[in-house]
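All protein chains but one are shown in place.
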Amino acid sequence: MSDPRPVPTESTNVSRRRFLEIGGAGVAAGSLLTMLDARQAPAQIKGTSLRMLLWSHYVPAYDVWFDKFTKEWGDKTGVKVRVDHMPHLELPARYAAEFAAGSGHDLIYFVGQILTGQYYRNLVDLSDVADGLGKKYGGWLEASKSAAQVNGVWYAVPDFFISIPVLWRKDLFASIGMGEPKTWDDLRKAAGQLKGKGHPTGMQFSHCNDANHNWRALMYCFGVKETDPSGQNILIDSKEMRESLRFGKALYDEGMTPEVFSWDDASDNRFLASGVASWIHDAISAFHSTRLTNPKVFEQTFVVPEVAGPGGRWNVGEPNVWAIWKFSKNVPAAKEFIQYISDNQKEAMEASLGYNMPFLKDQYKKPMPYLGQDAKLAALQDQEKLTAFLGFPGPMTPPAQEVVTTFIIPDMFTKVARGASIDDTMKWGVGEIRRIYAKHKAS
Amino acid sequence: MATVIVAPRSHKSKELRRHTLIYLGLMPFLVLAVFPILWMAITAIKQDADLYLVDAVPFWFRQAPTWKNFDFLFHNTSYGDWIVNTMLISFWVSVITLLTAVPAGYALARLRLPFAENLGIGIFMTYLVPAIILFIPLARVVSTLDLQDSWWSLVIVYPTFTIPFCTWLLMGFFKTVPFEIEEAAMVDGCGQLGALLRVVLPVSWPGLITATIFSFTLSMQDFLYSLAFVSISDQKPVPLGVATELIRGDIYFWGSLMAGALLVGVPVAIVYNLFLDKFITGITGAAIK
Partner (left out) sequence: MTQVSLGGPPPPGSLSVPVGERAWAVSRWRTPTARRYLFGYALLAPAVLYVALLVGVPFVFSLYLAMSDAAVGAPVARFIGLENFASALENAVFYTAVRNTLVFTVGAGILKGLLGTMLAFLLLQPFKGRKIVRALIVIPFTLPIAVSVLGWKWMFDSQFSVINWALSRLSLIGNYGSPDWPVWLGQPALALFSVMFVNVWRGFPFSAIVLLAGLTSVPPEIIDAAKVDGATFLQRFRMVIVPMIAPILFIGTAFDTVFTLSDLSIVYLLTNGGPDGATEILPTLAYNTGIRGGALGRGAAISLFLFPLLLPAMILLLRTLRRKQY
C-alpha cells in the first residue's frame, strides 16, 4: 500500500547539511534556506497528493499560519495538500475509524493522547527522519522518546509540546505582601489568603484533560513516580502520593470554591479572564485570550514556569507528534513535510505566540522566537529542563493512556477533596491502576 | 351533553377564565422550552467580551449587539456548505427510509406473516447495539464503498437508525387505514400491490410526512458517525461542523455556536409545526372514519 519507490532522504539530508555548513549555522530557517530546501525535495513527489489531519490549535492564529504554510509548501513541491483539523479529544475516535477502514489520511498527529504505543505496528518507521533531525539540531530531549518511540524505534516524530505553567496575578499577590510564587506552598498560602478577599484559585477536579495534567504536575513535584522508567512496574503506591493527595485536599479547602468540580478545560481560562482568579495552572492560551477579553486583568497577569514541591520542580507537558499510517499511499511526501516543518520550527514557534515548545535541543538557544521577546514569557525558555510527560518516569504506554482516559488521577483528588480518607482513596486508585496494567499485560 | 341557555356575558367570562387557566398551565412549559432558546438567540448577537462580564445581565447587552457572530459563521467557516450538506443528507436519508420502511410497515401492519412479529422485534432491537462500537465496522463498509470523507457515507449509515423507528411509525399509520378501501380497490382488480400504491399510500400521506420529519430530526442528532467518517470541512453536516470548528481548544465561539444552532433548528421547527397539524388531523380523521 505504501509507495514502493525508494525514498532518497539520506541524500537530501546530506546536501542540506552541507549547505547549512556553507551558509553559516547561525542562519535559521530563513526564506533562502526554505527555497533551496524545496529544490532539494525529491522530484517524485511532484503531482502527488497528501492528506494530513491535525488538531485545532488552541491558538487560532497558529492554524491560520499553518494552513498557509502548508499550502506554500504544496505549491513549491507540486504536492496537492489537504489539511483537516479536528478537536484533539476526538482524534482517537477518528483514528480508530481510519484504522478499521484501512484508509484515511496519510500524515496524522497525536496530541496529548499519544497513540504511538497502540498503533505502532501500523505506523511507518520514521527512524531516518527522526535521527536526521536529531543530528541536525543538537539531539532530542530525553522526554521526547516517551511519546514517539516503541521498543527503541521511532514510530513518530515529535513536533512540539505544550507546557502548562502557572499564571498569577501580581497585583493580588502584592496586596497580601507576596511576590512571585516559588513553591506549591506559596501558591497554597496565596490562595488561602486571597480566597477570603474574593479571589480564590481553581484547578479542575473533573473529567477533563487539564485535570489529568494539573494534578500530575503536583504529584511529580512531590516526588511521585507513576511507574519505573520501563513503564512496567507501578510505583504510585507511595508515601509521596499520599502527601500529594493531602496537599491537594488542603489546597482545595483553603483556596478554592466548589465550582471546580464542574470545570472543563476552558473554565480556568474564563476564571482568569473574569478577574476572579488569584492564580491558575494553565497553558498560555489563557494568557493570550485574556489579553483580548480583559486587558486590565492581563496587565497584571504574569507567568512562572512551574513552582517547586518537596520532590522537585516538574512541569507536565502535552506532547504533539507526527506519524504516518502504513496504508498511506504517499509516504515520501509525508516524510518530506515532516522534514520541512521541522526545519521551520522557529517560524512555527513565532506563529504559535510562544505556545509551542520544541523537542529539539538546539531550538532552545536564546533568544527563542516570541518567548525571547516577551518579558513575561521569557522564563519559559528554560522549560525543557522541567518537563515531564504523563506516565513519568515511564513512557506513554497503552496502560498509562488508559489510566489517563478513565480519569483515575482526577477522581482520586476529587475523592479526597470531597472528604474521603486518603487510605480509601489510595486503595481504590492504586487498585484501579493495577487492574488496568494487569489487563494490558495479559493481552 | 346538557344544553343550558347561558347569558352572553357569563359565557364570555367563562371563555376568559378557561383561556387564563390554560395559559397559566402552559406557562411553565413555555418557560422551560423557550427560555433557553431566547437566551441562545440573545447570545448569538452578543459580543464575545460581553459574555464574560460577571455582573452583566445575560438577557441584555453591555456592549452593542452585533451581527459579527453570524458574519463569522458564514465567512470564516463553511457554514453555508454545512447547511446544504445537512439538507441533502436528510433528504436522501428520508428517501431511503421511506423506500424501505413504507413496504416494511405495510407488510407488518396488514399481512399476517409468520415470523413477522419476531422480525419486527428484531428490527427494533437494533437500537440496543451501541453506536460507539458500530462505527468501527461501519468505517470499513464506508471505505469499501469509497465514501470516506464524503457526506454520502452518512446517507448510507443514518438509515440504520431511522428505518426501525419509521417502520414502527408507518405500521401504526397503516393500521388505521380502513380495510374496506383496500378491499374495494382489490375488487376493482387492483391486486395487493396496486391497492397499496393507489389507495393506501395516498390516504396515509400524513404518516409519510411524519416519517420524513422524524428522519430529518434523527439525522440531525448524530455526532459520532459524522465525526468518524467525515473530516473535510466542506463535507460536514451542521452539528459536526459547528461542534468541531467553533470550539478551538479552550475557546468557545459561543455567539457563533448559538447562531449556528438556531439558524438550522428554528426553520425545522417551523416546518415541523406546519405538518404537525396534518399529522394530528390525519390520525384523528382516520380514527373517526
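Each chain gets a letter, A and B, in the order it is written, and its residues are counted from 1.
Rule of thumb we're sticking to: a contact is a pair of C-beta atoms (placed from the backbone, for glycine too) under 8 Å apart; a residue touches a chain by one contact, two chains touch by 3 or more.
It should be emphasised that the depicted structure is a prediction, and the values quoted were computed from it without experimental measurement.
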Option touching the unshown chain, where A:Tyr120, A:Trp184, A:Phe247 or A:Tyr364 are the choices: A:Tyr120
Hidden partner interface residues of chain B, rising order: 1, 18-19, 22-23, 25-26, 29-30, 32-34, 36-37, 39-40, 43, 51-52, 54, 57-59, 96, 99-101, 103-104, 106-114, 116-117, 119-121, 123-134, 136-138, 141, 156-157, 159-160, 163-165, 167-168, 172, 175-180, 182-183, 186-187, 189, 192-193, 217, 220-221, 223-224, 238-240, 242-243, 247, 252, 254, 257-258, 260-262, 264-266, 268-270, 272-273, 276-277, 279-280, 283-284, 286-289
Contacts of chain A with the absent chain, listed as residue ranges: 89, 92-93, 95-96, 99-100, 113, 115, 118-122, 198, 205-208, 257-264, 267, 270-271, 274, 276, 398, 401-402, 404-407, 410-411, 414-415, 418, 428, 431-432, 435, 439-440, 442-443
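As a convention for this text, only the chains that are shown with their structure count from here on.
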Distance from chain B to chain A - Cα centre to Cα centre, in angstrom: 41
Chain A partner contacts - residues on chain B that touch it in the complex: 48-49, 52, 54, 135-137, 139-140, 142-143, 148-149, 224, 227-229, 231-233, 243-245, 247-252
Interfacial residue positions of chain A with respect to chain B in the complex: 53, 56-58, 60, 63, 82, 84-88, 90, 93-94, 96-98, 100-105, 265-266, 269-270, 273-276, 285-286, 289, 292-294
